[in-house]
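The structure appears below as structure tokens.
For this depiction, one protein chain was excluded, whereas all remaining protein chains were kept in their positions.
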Amino acid sequence: MRYSGFRVIAEALTGHKGWKPVWRDPDPKPDYDYIIIGGGGHGLATAYYLAKEFGQARIAVLEKGYLGGGNVGRNTTIIRSNYLLDGNEPFYEFSLKLWEGLEQDFNYNAMVSQRGIINLIHTDAQRDAATRRGNAMILHGADARLLSRDEVRQMYPWLNFDNARFPIKGALMQPRGGTVRHDAVAWGYARGADSRGVDLIQNCEVTGMRIENGRIKGVETTRGYIGAKKVGVAVAGSSSKVMAHAGMRLPIESHVLQAFVSEGLKPLIDGVMTFGAGHFYVSQSDKGGLVFGGDIDGYNSYAQRGNLPVIEDVAEGGMALMPAIGRVRLLRTWGGIMDMSMDGSPIIDKTHIEGLYFNGGWCYGGFKATPASGWCFAHLLAKDESHITARAYRFDRFLKGLMIDEKGQGATPNLH
Amino acid sequence: MVSLQPLTALGRREATTVTQGPLSITERSDVALASVAVRKGRGTDLAKAAEKADIPLPGPATHQPGTPYSAFWITPEMWFVEAPYASHELIADLLKHALGDAASITEQTDAWVAFDLTAPDLAPLLERLCNVDYAAQPEGYATRTVMDHLGVYLIKHGRGSARIYGPRSSAESLLHAIETAAHSVW
Amino acid sequence: MTQSHRIDAKLGGGQIDRTKTLRFTFDGLPYQGHPGDTLASALLANGVRLMGRSFKYHRPRGPLSAGSEEPNALVELRTGARQEPNTRATVVELFDGLTANSQNRWPSLRFDAMGINDKLSAFFAAGFYYKTFMWPKSFWEKLYEPIIRRAAGLGSVTREEDPDEYDKGFLHCDLLVIGAGPAGLMAALTAGRAGKRVILADEDFRMGGRLNAETYAVGDVPGADWAAASVAELATMPNVRLMTRTTVMGAFDHGIYGAVERVADHLPTPAKGKPRQSLWRIYSGRAILAAGATERPIAFENNDRPGILLAGALRAYANRWGVKVGERVAIFTNNDDGLRSALDLQAKGVDVVAVIDSRQGGSLLPGIRHLQGAEVIDTSGKLGLASIAVRQANGRSENIAIDALGVSGGWNPNVNIHSHHRSRPVYDPGIAAFIPGSDGPPGLLVAGAAAGQMSTHAALKTGRDAAVAALELSRSPDLPEAEDMPIRITPLWHVAHGKGRAWIDQQNDVTVKDVKLAHQENFTSVEHLKRYTTLGMATDQGKTGNVIGLAVMAELTGRSIPETGTTIYRPPYTPVALGALAGRSRGREFRPFRLTPSHHWAREQGAVFVEVGNWLRTQWIPKPGETEWRQSVDREVLATRKSVGICDVTTLGKIDIQGTDAGAFLDRVYANTFSTLPVGKCRYGLMLREDGIVFDDGTTARMGEHEYVMTTTTANAVTVFRHLEFCRQCLWPEMDVQLISTTEAWAQFSVAGPNARKLLEKIVDQDISDAAFPYMGAGNITVCGGLRARLFRISFSGELAYEIAVPTRYGDALLREMLARGAEYDPVVYGTEALGVMRVEKGHVAGGELNGQSTALNMGLGRMVSKKKDSIGMVLSQREGLTDENGYRLVGVKPVDPNGKLTAGSHFLEKGAAPVAANDGGWLTSKVYSPHLGHDIALGYLKAGDKKIGQRMRIVNLLSGLDTEVEIVSPHMFDPEGERLRG
Partner (left out) sequence: MIIHHPILGPRDAQEFVYLGDASLIDRPDGMTAGVEAFHDYLYQRTNPAGEHQELWYHEQGDRSWLVVTRNTVTHEITKVELAREVARARGRTK
């Protein structure tokens, strides 16, 4: 069924009796052409684009819990394409362009809101780096502006301009950056995939892979064996667990990233802002909560919860930047498991097992990548070759010394 | 002989004392300090030489007082040795002389700012500054800990007497943190 | 009309001090209350029921509860910079002069224009916004979203800096007891009497928990008196710390709990120097959760009007605060506790006109109209409850005029903290509620109502037993006598009736209809239910609503409640002020300062400082008449190159490396060789990461056979030391190497320029002629008549230069002495800007080039990586991606037109090339103005740059429109032969 304002009014007048389930709950079939493991944002987007853009059918998405229950449902909702390196920027810009047409494409209001993102600058060295980055963005067809201290002050006069330990000296802005209602992304893709015949199978955990003569045959699940011609894995923080079924070790560690929301407030912050002298970034949701975060906890974890030091560190950053929020209250904290890769950039690649494909290593940047990740993974699955914007996301880049290390931290996942 | 006028870590000519309620904070610029580390396989040699020279080398998390040398444990096979600055300004040379090549010795005197804290009970102050269960520790407890984002050494001389060694360049920030915490308590 | 609803003191005074009167205002109107009141109890005492508006429909609301679970009575407390949005009136301790205002309404609380949303509620069903506002595309940011954002939100936040201070600390104990009701008090008494270190924390300003709101006895005294006596006994124990106004907000790993103490929220302003709140990190051996239980309502149509409260809250207001919420009151209950509320109210002289009991059978309450098998099906009243419609067992409906209704749907154990490690609570049909599951935080026991042990006796017993078990005590004290009533409840979650709305989550306006719609659209997982309807996502985090929501979903799906599942709670237990979490790390105190030895001198000179990590370094020192920074920097550079300049370089990391394997160790950690370095000499060292990328660089000197002094960059001093310890302990544990940082032990100055030696000769006691102290010499010396010092003949500026170090306490004096004794050479003190100019002129790499992404080859230092020995990074530096012949190379850049401008971060393009990524040649890493050359110069990484020396390209900054034609030159732009530094 098609959603629209007229439909909402018509249903309101008739007691909302006409709304249909947004997706079915099918039982798994004995086999599929494509199995996507992981019913999060990336997996659902992959299935959606496989069906819609690449004309594929007989597709199933296997989700161990509920749809959208992974990082797509527990992030800070930011979208942007302000990357530096050639391996990354075209991909994230492709993603941003997909975001810009997404709601009309899948007929679901995910509240894609391009209210701008600013990365604050506190030193001359940061300004130099921002200049390099802003130029790289424009060279790749994205948008960027370098703001002076006064321009930042005009936007947010109540930031700490007068008594700061690390004074604000300007900002790199991407006007097209913004936020998206995260759950709605999962639901929109799920609805779009379901309506195109994709079987979305919840509470179905993959417990093994059947591999014969170097070729994948199917997967063992808590709901029985399911055969498949091709299997794509898009399970973020669970990447190492799932790929271990294929005997693979990955250049990935799983880490917990906490995120935070305050009580609802009348509008304070219009766009997205990152503090350049500490671990803090913030936006305000349409509902009024300040949504913010900081650094990962820093140790391998699958626990979906974090510890107090990071909460304090983030609050310190927030107070350093915005001295007015001392009496604003933290309402809720949560944690997601990040698939932190060895250079901070993702992998969308075939494996040495025929028919088994991998998508992961998103670190804490996976949400903004959702549309392009789905598109590029679908491209790889359908055509057996990388999408033009995802060609650098290969497994063998570490062997060949072709790392895509935005932060320059080397093989230390918890520093990316 | 030397024509240069030293400054204390707080940038003053003379070390001074600050008080806040019952607490006094005294900067100590009269302590000479050096690290002593065992050369590999020379533990016995070092122990013998140290004993002969009356240089204590206490066990983990412990400060051992003495005259002129006191010492506290830093890390396995390494100590900080204290002595009066007036008599032992060249503490590294003196220790090298006493301990020979059984140890690696490095002058540390001016790497640190030393504050002596006194109050009837320091626990209420220190619980706001660092994650040390001060009340539960014995006298002579020496540990590294964090105060105001700074790595410091804390030595418990008694319920109401302690010394803090903090990074010298942050002496002012550390003093400010102690004073502010003291305002909360007293 | 003051305190019209205060119960006569003769019927029981409650725990307020009626001898003192406190004045306060709400929405500008003056009221009075007493010490011991909350804002809510005081307003109710004054007959004020309307205190807020709901989030979505702007429905008029009064308090639902008498505690921290409150969803409705949210106010903006205080004014100006201390304005505090979304503050629960039910927990605000009244103080004289308190000011509160209602929020999320316009123009007034009584008439709220946004109340129109309530009339249009049919259009605002759960998730309606996902289905519309998509066309035209550009309208979302421009029209729809701004309207939604303005309408949304609750309270408003000030833009002013919070004037109050916050503190933090660490506490340690054998046992942390969370909650000081009967279970918590008994646990604390048991452990305290056994001599254990106990912390007892309670969110209330008065310990006793539910005992303060009840009338029954513990032992032979009223419960509240027993609580007070117990607190008094605990207060005498030196091993027990009592913490009132302290909310344990979260359970973290390994027995660590976060707690927020509201030190001064009950005062108009904190005392001078004292914090408003303190965050305590409590390190506990064991902990007992004795957080009690929270009553939940029943969903029925229009169950959200002011005057409709939880039955236990009505009872609490009467017993503890001496307040009758209404003159004519009814109770709607599905369990025996509701009956207790009716009896207590009656005892306080309140007219209880009916008890509507959804259950059949059992004995009838004496002296009260007790309707069994009956349900409340609707209510009326515009800004407050006026009457209820009751459907009796025989199906007949009746309207009853009342002004307060107490609702009891049963009690939910406060399992929150037990589920902070993602333990799922389990459903206990006996009490129709969730109790703690089995896999909670290790070391955390649960006692009392939090464990589903609802009677007072059970609370006392489980509190005692938990303490005995947690601490393995040998003695178990006797318990006082207390009531031990069984729980009698027949679950009723919502009243099935007509088409009206029945609220589940009152703040977020989630109704039974919304749950039905979610079910209809297949959002049936509890997580989907929560996310789609926003159930439980308001400031109360669903403390009263969640269980009802999932019970309704269970009914709709035909599954049991356990099959339907439950969402878990996450920290914090109740919302926590961000100021408390940040503590003192704010403003200028966000991070400590590191000051250089020359800081005081530089401040006297009016120096401009720059933050370098936590260091403050001198950036430049303006002289009188210099109005622009470039004038100062140019002067500092020219004076240095002309005669001599001095720069404080103390911030560079210094590491003492000793031991018989020190040389061999350095060979492993540096790409080049150090074991062959003669004593008394130093060498430039290049350190790689294991992935072959350059990690750090610096000069390392051999001071003795087994003694080296390493220098690191300022930025990497800590990480290099950590890395060396890793190499020493984890990779080569048998090496004889000892490490110690000496960064702060030595004040170190660079003395550079043609007259550097002449100046130093006036300071240094020894011969430092070129022959005695040649280029790259290093040694221990004395200065000024015998002060121990170190001298290194190294140069970053390209000049004849030394670095001289003295014990830090003499740094200030050494600088002054050098300036005084060397006055004839007009020495200049230069800052980091001039330092940067000179190093760029010389092509030395620094921060912009050492970016963690570059190899030795990129920097033109490829040959330094020795392959004759194993060193960190040697092998992986040989990967094809890092040895690309056409990869980035460090080049110098100068504008073809000397007036042409350069900007660091600009990119290289060939002449005529379009500004697209395919043509991107690289970027400028560092740019300065060279006063010697008279134009901008820069360093940059250029693809195949080593092959492009002499070519012309463009430097483009697309952010500013800059487009400058440049010549690619060698990075060594000044004195390329190095004649000056050997002079």
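Order of writing sets the chain letters: A, B and C. Residues in each chain are counted from 1.
Here is the rule we use: contacts are C-beta pairs under 8 Å (C-beta built on N, C-alpha and C of every residue); 3 or more make two chains touch, one makes a residue touch a chain.
Quantities reported herein were computed from a predicted structural model and do not represent experimental measurements.
K.L.:
Among the chains you can see, which ones touch the chain that has been omitted?
P.N.:
Every shown chain touched by the left-out chain: A, B, C.
K.L.:
Taking the entire complex into account, which one of C:E589, C:D661, C:E803 or C:D920 touches the absent chain?
P.N.:
C:D661
K.L.:
Looking at the full complex, which residue from C:D27, C:E690, C:D826 or C:D946 touches the chain that isn't shown here?
P.N.:
Of these options, the touching residue for the absent chain is C:E690.
K.L.:
Which positions on chain B touch the chain that was left off?
P.N.:
Given the touch definition above, chain B has residues 60-61, 73-76, 131, 143-146, 151 touching the missing chain.
K.L.:
Tell me, which residues in chain A touch the chain that this view leaves out?
P.N.:
Missing-chain contacts on chain A: residues 238, 240-241, 249-254, 298-303, 307, 309, 342, 398-399, 411-414.
K.L.:
List every residue of chain C that touches the chain not included in the displayed model.
P.N.:
Against the left-out chain, chain C lists 252-256, 283, 421, 442, 661, 664, 690-691, 718, 722, 725-726, 729-735, 869-871, 874-876, 878-879.
One rule holds for everything that comes next: only the chains that are shown with their structure count from here on.
K.L.:
Rounded to the nearest whole Å, what is the centre-to-centre distance of chain A and chain C, using the mean of the C-alpha atoms as each centre?
P.N.:
22
K.L.:
Just curious, how far off is chain B from chain A if you go by their C-alpha centres, in Å?
P.N.:
Taking the average C-alpha coordinate of chain A and of chain B, the gap between them is 49 Å.
K.L.:
Between chain B and chain C, what distance separates the C-alpha centroids? Give it in angstrom.
P.N.:
33
K.L.:
Which parts of chain C, given as residue numbers and ranges, touch two or more other chains?
P.N.:
Residue numbers touching two or more other chains: 168, 281, 585, 589, 591.
K.L.:
Given the complex with chain C, which residues does chain A contribute to the contact?
P.N.:
Contacts found on chain A: 3-5, 7-9, 11-13, 15-16, 19-25, 65-69, 73, 86, 89-90, 101, 103-104, 107-115, 122-125, 127-136, 138-141, 144-146, 157-158, 160, 163-167, 181, 183-184, 187-188, 202, 262-268, 277-278, 284, 286-288, 303-305, 307-308, 311-312, 314-316, 318-320, 323-334, 397, 399-403, 405, 407-411.
K.L.:
Over in the complex, which chain B residues touch chain C? Could you list them?
P.N.:
Residues 1-9, 11, 29, 35, 37-41, 78, 90, 101, 104, 106-112, 127-133, 136, 148-150, 167-174, 176-177, 180-181, 183-184 of chain B touch chain C in their complex.
K.L.:
Within the complex, which stretch of chain C touches chain A?
P.N.:
55, 81-86, 104, 122-123, 125, 128-135, 137, 140-141, 145, 148-150, 152-162, 164, 166, 168, 250, 252-253, 256, 258, 279, 281, 420-422, 499, 513, 517, 520-523, 525, 527-528, 531-532, 534, 537-539, 541, 570-572, 575-579, 581-583, 585-591, 610-611, 689-693, 695, 847-848, 851-853, 876, 879-883, 903-907, 915-917, 919-920, 923-927, 956-960
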